[in-house]
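Quick one: this structure, given as structure tokens, is what I'll be asking you about.
One protein chain omitted, others in place.
The block that comes next holds subunit A.
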Amino acid sequence: MKPDPSLLEQLDRTWRDPPGLWGFLTTVDHKRIAARYIVTALLLMFLAGMLALDMRWQLSVPENTRMTPQLFNESFSLHGSTMLFLVSVPLMEAMAFWLVPLMLGARNMAFPRLGAFSFWLYFGGVLTLWVAHAIDITPDLGWFEYPPLSGPAYSPGHRADIWAQMITFTEVAALAASVNVAATILKMRPPGMTLARMPVFLWAMLIASIMTMFSMPAVMLVTSMLIADRLVSTQFFSVAAGGDAVLFQHLFWFFGHPEVYIIFVPATGFVSSIVETFSRRVLYGHSVLVLAILSIGALAFGLWVHHMFAVGLPRLGNDFYTAASMAIAVPAGLQIFCWLATIGTGRTWFPTPMLWILGFVATFVIGGLSGVMTASAALDLQLTDTYFIVAHLHYVLIGGAIFPLFGAFCYWYPKATGRLMSERWGKVAFVLIVGGFNLGFFPMHLLGLEGMPRRVYTYPAHMGWDMLNQIATAGSAIAVTGGLVFAANALCSYWRGKPSGADPWGGSTLEWATASPPPAYNIPFTPRVDSLTPMWNGGAPLPALDGIAIDTREVLVSSVTDAQPLYRQKSAGPSIWPLVAALAVSAMFIASIFTPWAIPIGALPIGAALTGWFWPNRPRAKIGALEAAP
């Protein structure tokens, strides 16, 4: 279907943002919001990466004096908290924000203003942690701050509060984002895209969002309990008063383990999209992949205790969690073999995004194998709190999530910017990052087996750890260099890259149907879908559904399983209220570090902001069920 230029002009008038600063502050365009998320998170990844390099410098020789123990504590706490809460999870959400409506052929997310609110609140969390760091109130107890160490007796001041409150910020933002993604995927699919014809990417994002909804409340609850213990002297974690310090660990890891998969599952979505496109065939075992992701999502909630084997829980309990942890290797293995089968049987070519997938498979499998080792309660008692764990967690998080993310970045970069990244520099960055990473982290397995504990700021000379530490430091320096090459490539290509056109890779899913970069209204018409790979229809134009308004913001709502069109829904336009509401919530969160009165008093501006947000913008009904009483 060839759209008429006057139609495009009208759509653009309807969907574009107001110009200038006001447009910047009020936008509800999912692409702009997602781009902000991604830029902020990538900047933070750079900063936290610099912290890592600094720590590697400190550890490169025994008894180094680059860092004091306190500075080392602050560095790894800031590094871990930033990477887990402010980089990995938000980046995955941002990719969903950017891609889900495009892949659905929809004009925006289901709740456009909630998306804007989510970003502003996330940004509040970023500022909370990093402004506090700038004025030397850096959390210093690691990325999980167990009481009693983080309780009122052993953590005077506000370092632990900053950490706990940063989590509240990011988790509210994550919940807002997840609800939005799940509602969009379930209710805004184009006609014909039944659940059975939904791309694996959308399944992955849907499942990760639902996991977020189930797991994040646990960590918000537990950090709120910690703040209450510290601020108003409640006794949740005070053993002497009948509280339970282990409760913190249970609630934290009930979130913390699913979180690992909330980061990994979207990555499986990236991998599936990239593998399908570059293998030139429909994914091998589509249903197996979807079911594997589903079972990872379910199993993820049943194995949090493997983070707590050394706590001293009952033996039988530990055995159960050992079994559950090892079981997750089955769906993860199925996924890997489905991808390999697709690659092996397709007409595969290997540009940069595909190289990242190979890097992912190799690295993630090593991380998975060390995961099976640490899943054994008996072996874990030896390995826990050593560098073996540091190696394992970086192999699964960087290898399992960040490599696919880099691949996804290269794959969808032309869609976002309209330009191709340099293949040559992309390959250089790939070799440096994957090589440097493996050189940097593989020796840590050995260091851990040799007994080097994690979170130590230095070590004596005669331990025999010098050489491996130096290799690790060299490896991380190489990987960071590769990261800089990657960033430089992305920046230069933004202005100088070759124009890509709408569909440079011959992609299989709907986001490639629209222009690059996509216009404010995403796609001129609502497509109709009749296969898993709607773009691979032999070059015929996509069938389209008409009837959605173009002079006002309107989206199509469809049924959950069959994607039958149900009704047309008004879609919210630009508004300043999400920002105002986020500011009010931020003020309340920050003030509640200092006084409990912040909660009742701070609720008033939040109420006012939400009232403004939900102020009715159409006259009262004169007829029908909602008819106004005279």
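Here is the rule we use: a contact is a pair of C-beta atoms (placed from the backbone, for glycine too) under 8 Å apart; a residue touches a chain by one contact, two chains touch by 3 or more; residues count from 1.
In the analysis below, contacts and distances are computed from a predicted model.
**Student:** Out of "Autoinducer 2 import ATP-binding protein LsrA", "Sulfate adenylyltransferase subunit 2", "Cytochrome c domain-containing protein" or "succinate dehydrogenase", what name does the UniProt record list for the absent chain?
**Tutor:** The correct option from "Autoinducer 2 import ATP-binding protein LsrA", "Sulfate adenylyltransferase subunit 2", "Cytochrome c domain-containing protein" or "succinate dehydrogenase" is "Cytochrome c domain-containing protein", the UniProt name of the unshown chain.
**Student:** Which residue, A:Asp29, A:Glu93, A:Asp140 or A:Glu171, contacts the hidden chain when the whole complex is considered?
**Tutor:** Per the contact definition at the top, the residue touching the missing chain is A:Asp140.
**Student:** Which of these, A:Pro5, A:Pro19 or A:Pro156, touches the one chain of the complex that we don't see?
**Tutor:** Considering all chains, including the one not shown, the answer is A:Pro156.
**Student:** Considering the whole complex, which of A:Leu8, A:Leu53 or A:Leu127 touches the chain not shown?
**Tutor:** Selected residue, touching the omitted chain: A:Leu127.
**Student:** Tell me which of A:Gln10, A:Asn64, A:Thr194 or A:Gln235 is the one touching the absent chain.
**Tutor:** A:Gln235
**Student:** Since one chain isn't shown, list which residues of subunit A touch it in the complete complex.
**Tutor:** 21, 24-25, 36, 39, 68-70, 127, 131, 134-137, 140, 147-148, 151-154, 156-159, 229, 233, 235, 238-241
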